[in-house]
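The complex is shown incomplete by one protein chain, all other protein chains being positioned as in the whole.
Going by the order they are written in, the chains are A, B and C; count residues from 1 in each one.
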Amino acid sequence: MSQAILERLKERYEDGVVETATERGDDCAVLKREILVDVCRFLKDDADFAMNLFVDVTAVDWLDRRTPRFDVVFQLKSITKRHRVTLKVRVDDGDDAWVPSVTGVWRGADWFERELWDMFGVRVDGHPNLRRILMWDGFEGHPLRKDYPVAGRQPLVPLRKSEVHVFENNPVDPFVVGLGVVREKSDGDA
Amino acid sequence: MATPETARDPLDVDDLPMEPMVLKMGPSHPTMHGVIELTLRLDGETVRAADVEIGYLHRGFEKMGEVSTWNQVFAYADRLNYNSPMLNELGYAMAVEKLMGVDVPERAQFLRVIASEISRICDHLTCVGAGAMELGAFTAFLYAVKAREFLYELLEKISGHRLTVNYMRVGGVWLDMPDGWDGAVRQALTDAAGVMREFHKLVTRHRIFFDRMEGVGIISQEDALAWGFTGPCLRSTGIDYDIRKAHPYSCYDRFDFDIPVGDKGDNYDRYLIRLEEIEQSRRIIEQAFDRMPGGPVVSSDPRVALPEKGPVYNTIESMMNHFKLVYDGIRVPPGAVYSFSEAANGELGFYIVADGTGKPYRVRVRGPVFAIMQALPQMLIGGMIADIVPTFDGINMIAGELDR
Amino acid sequence: MIRVREKYGDRMTALESSYLTETLKGLSITLRHFLENTLTRKNTVTLNYPEEKKPYPERFRGLHRLMKRDDGQVRCVACMCCATVCPAHCIKIEAGEHDDHRIEKFPIEFSIDWLRCVYCGLCVDACPCDAIRMDTGEHPKPQIDRNGFLTTKIDLMKLGGPSVAVQGGVRPDNGEG
Partner (left out) sequence: MELLLISTLKVILVFAIVLGALSPLAGWAERRQSAMIQDRVGPNRASIGGFRAWGLFHPIADVIKLMTKEDFVPATRNRYLHTAAPMIAFWSAVVTFAVIPFGPWLQIANLDIGVLFIFGIASLGVYGATIAGWASNNKYSLLGALRASAMMLSYEVTLGLTVVGVLICFSTVGAQELVVAQAGPIWNWGIFKQPVAFVLFFVAAMAATKRAPFDLPEGESEIVAGYFLEYSGMKFVMFYMGEYIEMFLWSALATVLFFGGWQIPWVPFEGQTWYEFAGVAKFLAVLVAIAFLQMTVRWTLPRFRYDQVMDLGWKMLLPASIGNVVVTAVVIIATPAGGVLQRVALLVGNAVVVLVALAVAAAMKGENKIGVTTEALRTQRSEEAVH
């Protein structure tokens, strides 16, 4: 069944499919970045394939071994048809390190794509809310890249000074500011 | 690299009629287990917006996997879902075996299934018990913990430890089961079932519990699929998808068991499904003991299995093989596979890439809870603060596999 | 496929929704436990720990011990297998040359940091001469500082005994190998 997916994809997107492979029972299609979202939408909506479950997206960093540097790997699955397929997109370092977002096809890709950005620095174009997810905001670098050292150290986050800091951080929030200011005035021994 | 422009605050809801209260729930909060930060916007007690911040238990599993040998990763895999370590080990072992093409002996398969199912019961017991405790029924929680303790003792007997079991190896398991273990398992399962009957009587049909769970944290079938739900959370919406049945692995196709499904996709469904899966796992274990074949418990493939101790002590060939396996690790041929299994919370996937050396080039874990947790705001919005507790527990968030 | 709502019931009955009957049912369980445990400690599962102890099972991986040769010397030949296979890198071995020419190497120092150890047991599997074992059935005791957990060769050998394996060939009466 999954073989049929590869055949169908090759047929439908002649140039877009760079190569297909079947390895240890896993069927994999390497796609050009431009057609990724299109393919995903097709796989999801087509009645024969019905890839209704987004399983995973991750990347493999082939630093100094291959170019382009990153394989972005998507795992898709159909709960109704009980088959699955792997899609790969190859992207390079630097400005080229981006993939289009598939959150429009499966909402569940949201956090996985954020993790992709967080861990590998592969930007996800069109993601509704691309923030770091596992690391904190001030994190420098992307930890799962092969050039990030295993024992990498991060600059220390400065200690938060006082509760006033918290209030200043939320200047738009009238509730917090209101409660904070009133209390601080009414309390002399703070 | 800076965060791109597309980042925005999901709490930025500008159509609310009045000023909401912002409440930071966690990470130091009894329900959040110290690892989740929820930022809520509240209208009175009603949740109007929520944002989930994760990563407090990020230990770099995937990075550590790249500098460990294939067998050392088992020690890390234990700590993914620390309630059911056997299931993680099974998932990881299957991935490596799939990439290497190693056949696992029958008896090892059966032992793996038994150990995994005991782990699954432990996980479900923890989930339903903790759920009851967080709703205030502390006695019910301790009954569930007591039942779980019977099972942990079994795992300790077969693997040496309760949680950090490190029992499975590539190509089989560490040791055969000790003498009398099967009887002990049957006895413990009976005892645990007796304790769980009391648990069941205490809470399941009590109206306070029912009202707290019923109709709370609802997720529809379409939404559940769209968010990538698997496991009990997906089954609670009425989809009978269980990898053990849909893509049978190990020797699950030889056992007769049923998949419990819910109707509404609410917390009560998830609770009942876990209760029922405990029964089904028990059935599997009993069948496995009845049909347990003999034979070795670890593959004889010299690429993966350490040679027997006797020859190692006494012959130079085995000694060399032993040294090669210890120093270089198992050499996995280059390639990449995605292997998945049904963990206690859903699909646990391992995407492993090998470059032919003794260490993985990349180990990727797809934790089931990761996909489910992103739907948490949707399940919370519209409910009350108190509803966060059962919903959060119904998901059975395990930070180990969420943050990895 | 089992529909759990059908099996466990979907709606509350009138009696159940009055809270009373279910509360009484619950009270009957808790009060029964109370009486049984007060009178006989029948169901009590916790132990008064330091006074009452539950033995660890045979396979329990506890503190390490270093086995000895027949003459009481350490069996370890400093092959570094355990230190290599350890995922936590908690074993430090300093190898030295032995006076006895039949024994090439021996550990001058062999230390295990029990705070770093994850008790996975891989070192025991990796040992080619049955020198390290984790079958003491004991867990680390609390210490007042971290150095207390750094265990040296002498301490590790205190728990050790003679082993079944011998270097350089099969022992005639070797039952288990």
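To be clear about the criterion, a contact is a pair of C-beta atoms (placed from the backbone, for glycine too) under 8 Å apart; a residue touches a chain by one contact, two chains touch by 3 or more.
Just so it is clear, the model here is predicted, and its values are computed rather than measured.
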Of B:Thr46, B:Gln221, B:Gln287 or B:Thr357, the residue in touch with the unshown chain: B:Thr46
Sole residue of C:Gly26, C:Pro107 or C:Gly160 that reaches the chain not shown, by the stated touch rule: C:Gly26
Interface with the unshown chain - residue positions in chain B: 21, 23, 29-31, 45-46, 132-140, 142-143, 146, 202-203, 206-209, 211-212, 214-216, 218, 378, 381-389
Absent chain, residues of chain C that touch it: 11-15, 17-20, 23, 26-27, 29-31, 33-34, 37-38, 43-48
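The rule is short, and it goes like this: only the chains that are shown with their structure count from here on.
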Overall pattern in which the protein chains touch one another (line/ring/star/complete/other): line
Chain A partner contacts - residues on chain B that touch it in the complex: 1, 3-4, 6-8, 10, 19-22, 54-55, 58, 60, 62-64, 66-67, 98-99, 101, 225-230, 239, 241, 246-247, 335-338, 340, 347, 349, 351, 353, 355, 361-362, 364, 366, 370-371, 373-375, 403-404
Contacting residues of chain B [partner chain C, same complex]: 68-69, 71-72, 74-76, 139, 146, 149, 153, 156-161, 164, 166, 174-175, 178, 198, 201-202, 204-208, 210, 240, 258-264, 269, 272-273, 275-276, 306, 308-310, 312-314, 319, 322-323, 326-327
Chain B partner contacts - residues on chain C that touch it in the complex: 1-5, 7-10, 12, 16-19, 22-23, 25-26, 29-30, 45, 56-61, 79, 81, 84-85, 87-88, 118-122, 125-126, 128-130, 134, 165-166, 169-170, 177
